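Only one protein chain is missing from this complex, and each of the others stays in its spot.
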Amino acid sequence: MSTFTKRRSILKATAAMAGAGALPFIGMPAFAQQNEATILGIIPLTGPYAADGERIQRGQQMALEDFNRVAGSRLKINYISRDTAGDVGTAIRRIGQAHEREKPVAIAGPWADDVAAAVSEFAQREKIVHAFSGGPLPCHRYNFQWAPPYYAGVRASMEAMVQQHPDAKRWYLLTSDYAFGWTVEELERKFAPELGIEIVGAQRHVLGEKEFSPYMGEISAAAPDVIVFNNFGLDTAQSLRTAFSFGLTQQAKILVPWGSGIEDYLRLDPAISQGIIIGTAFYYTIDNPIAKSMAERYIERFNEPPGYPAGSGYAVMQMLLAALADLDDISPASLATALEGWHSDDTLVGSMTMDADTHQAFRPFFVTQGKAPNEIEGKFDLARIIATSDGRVPAGALDCKGVV
Amino acid sequence: MTLFLIKLLNGLTSGALYALTAFGLTFILGMLNIPNFAHGALFAIGGYLAYSIGAAAGSYWWGLLSGATITAVLGVLLERGMLRHLYGSGPDDENFLLMALFAVAIMTQEVIIMIWGGAGASALPPPALAGAVKLGPIFYPKFRIFIFIATAVIVLLAWLLIERTRIGALIRAAIEKPEAVLLLGIDIRVLFALSFALGAFLTALAGALSLPLRGLHPFVGMDILVVSFIVVVVGGLGNLYGAIFAGLLIGILQEFSTYIDSLAAWPASYLAMMAVLLFRPTGLFGKR
Partner (left out) sequence: MSGKVLLNCAGICVFLVVLPYAVPASLAVDILIYAIAALAFSLMLGHAGMLSFGQSAFLAIGAYITGFLLKHYELSAIPLLLLAAVGGAMSAMLVAFLTARLKDVYFILMTLAFAQLVYFVAMSWRSVTGGPSGLTGFERPVLSLGFMEISLGSNNLYIFSACVMLVIFGMFYALVLSPVGLALRGMKDNAERLQAVGYPVARYRIFVFTLSGAMTGVAGALSAFQWLLVPVSKASMNESANIVFMSILGGVNAPLGPVVGATVYIWLSDIVSSYWARWPLLFGAFIIFIVFFMRGGIAQGVAALPRLFARR
């Protein structure tokens, strides 16, 4: 794939001059005959994650539009979407029915981890490609994970905190009680000794908790230097607000090792978010042409910056479309083969390789920090990227040892 | 010891909100004899309106007051416009009334998502009540203390209204003996509307108060609905002051059950309700 890089950059420059902005997919040789493929996007449009689902769909559709603009003649994409309603049963039912009727070659999504697990199993049984962001999930021939491995993300976030505050050695962990939380907490405990960190206490809270005051007492009593919030999305916002009201965010440093990006900052008042470190798989100020172009257009269209849901929606779809466009014969098996080892320097997050053995993506992870109220220069200028890791992990560090 | 104190205060403050909501529910239950399955919806609307108006007016207090008032009006419209057609004493009538109220609750959820989006809303406490205050060995958020005091004041005002005013006397009489009130020439429909308005007002107030505390999300109505009913059952259906004490009790129970397991808060509440239903169905403090 990288043989096209030079040609791609020339074409990109041309396109940029023509005012199209930087788009991916440029530089693909034309094919004589137009192929057709159906992609099924599954997202939570109703239910507890409805707000995220709407944004994921925006990202997916923007990627599709960008693709059609540049490479639409090579490949006609039939995009269908289904609402998971944030519920595993509903999701599987609707996917099953869509699969029976439309025979998609790939599924993009979903959002919630438990739905993703069920979808992955379905994809393995029915042999369709499943590309998603999040996890952790057991890997198999047909699923492909876009988000960087938790190993890389947690490591990068912890290192950024240690670098900024080398004396803050006493850490307290507040973890949400499901697979995501357990994985992140386990990694933190693993890295802590190396980084000279002492874990002085830990509590688990139920996913979707609204009342965090019961947890504050213990945290306060432990008097930690750093409080780590191993949760995501609304849980992060709610727990941080409560911690703030108890004076804890002012007394200790705050780390959110795996967050949503701009959404986290938008949900909190700058008084709360200043100085907190949030690691994320996507942040809208990423400094590459594709990301800048996408962020600009997104802000113009939707009056808000793209966060993790929109970013992952866009990027996952982009990856599928780019891989599909180069295929002669469209089938899940050939797509899966094409994705193994897929590499591009022009993805939304920069340079990315889809590892053939583990079906995990090796790509950058971003650590951000909230700006103080007097540093803020615009409605969305709430944080800056303070570190970017390359997302690589040591061999054997991933759970997936090899694809079945 | 500090941990215990913080937990106790937490329980009392969230319990105060439960108590306020349940107090409102009991008005409606006692007066109109309807289990208001749309009660959570009123809580949510009150909170969301307070959020928008507070943001627009730049003042949390205006948001609080107008949110509650508008919700009270909406409540009256609901009662007079729709519910009064469904009062009846057949075996099916109450069930269908509950269905209709539940449908209203579901529709309200959707309307909230349509207007305010699915992500939820929250606000910082007003500047006067931001931050924490030192209470003996601990620091405790000022706003939470305010909620407790505010609830106490509101309950006191409501008590004064009911026990010491003519309107209150009429309401009490209408609860005891509707026919007698009719004989007095009072239009009982006005009393019904007033009671519903009062119940809705109190709940909406609780919703607005919870905005800086727990924030709001479109499904908060359902959560509050269930807790409100747990509280009124434990306190005794129709028992106004029982609702207050039961609210505080449930708040404390939820807070301390997290000692056992982080998930334990809500099954503890359900078990409490089941225990009351089995062994003392008229509630801890008896009926009316």
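Every chain is named by a letter (A and B) in the order it is written, and numbering of its residues begins at 1.
To be clear about the criterion, a contact is a pair of C-beta atoms (placed from the backbone, for glycine too) under 8 Å apart; a residue touches a chain by one contact, two chains touch by 3 or more.
Because the structure is predicted, anything quoted here is derived from the model rather than measured.
If you put the hidden chain back, the residue from A:Asp87, A:Glu304, A:Asp326 or A:Asp357 that touches it is A:Asp87. When the missing chain is restored to the complex, the residue among B:Ala55, B:Val73 or B:Met99 that touches it is B:Met99.
One chain of the complex is left out; on chain A, the residues touching it are 45-46, 50, 81-83, 85, 87-90, 92-94, 96-97, 100-101, 113-114, 117-118, 121, 125, 178-179, 207. By the touch definition given at the top, chain B reaches the unshown chain through residues 35, 82, 85-86, 91-92, 94-100, 102-104, 106-107, 109-111, 113-114, 222, 226, 229-230, 233, 237, 261, 263, 266-267, 270-271, 273-274, 277-278, 281.
Just so it is clear, only the chains that are shown with their structure count from here on.
Taking each chain's centre as the average of its CA atoms, chain A and chain B sit 39 Å apart. For chain A in complex with chain B, the touching residues are 48-51, 54, 177, 203-206, 209-211, 213-218, 220-221, 234, 237-238, 241, 245-247, 263, 267, 269, 271. Note for the complex: chain B touches chain A at residues 2-3, 6-7, 10, 13-14, 113, 117-120, 122, 124-125, 131-132, 138-141, 143-144, 212, 214-215, 217-220, 223, 254-255, 258, 262-263, 265.
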